[in-house]
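Pasting a structure below so you can have a look.
With one protein chain held back, the other chains of the complex are shown just where they sit.
For subunit A:
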Amino acid sequence: MSASLAPECNEVKERYDSCFLKWYSEKFLRGTARSDECDPLFKQYEQCLSKALKAKGIDNMLKEAREDNRENDAEHMRPKR
């Protein structure tokens, strides 16, 4: 698995990533997914990561970038046929 930006989050990231890979390959790719079953693990991972992003001062840069991109995303995230 890839490493986390925040070493203290590696463990919870690993648990989430494993859950996601299982869900993605067993359910999502087969078109049988009904909900994101790994969301509770994601929330734990997110909690750990957001602390680290804040401490490193990356949170604001990220927020700005995502707001900037939001308008582009709406039209972009659908391939033209």
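The rule is simple: a contact is a pair of C-beta atoms (placed from the backbone, for glycine too) under 8 Å apart; a residue touches a chain by one contact, two chains touch by 3 or more; residues count from 1.
In this text, contacts and distances are computed from a predicted model.
Chemist: Name the absent chain as its UniProt record does, using one of the following: "ATP synthase subunit b', chloroplastic", "Acyl-CoA dehydrogenase family member 9, mitochondrial", "MSF1-domain-containing protein" or "Granulocyte colony-stimulating factor".
Modeler: Listed in its UniProt record, the absent chain's protein name reads "MSF1-domain-containing protein".
Chemist: Can you list where subunit A touches the absent chain?
Modeler: Listed in rising order, the touching residues are 1-6, 9, 13, 16-18, 20-22, 24-26, 28-31, 33-36, 42, 45-46, 49, 58, 61-62, 65-66, 69, 73, 76-79.
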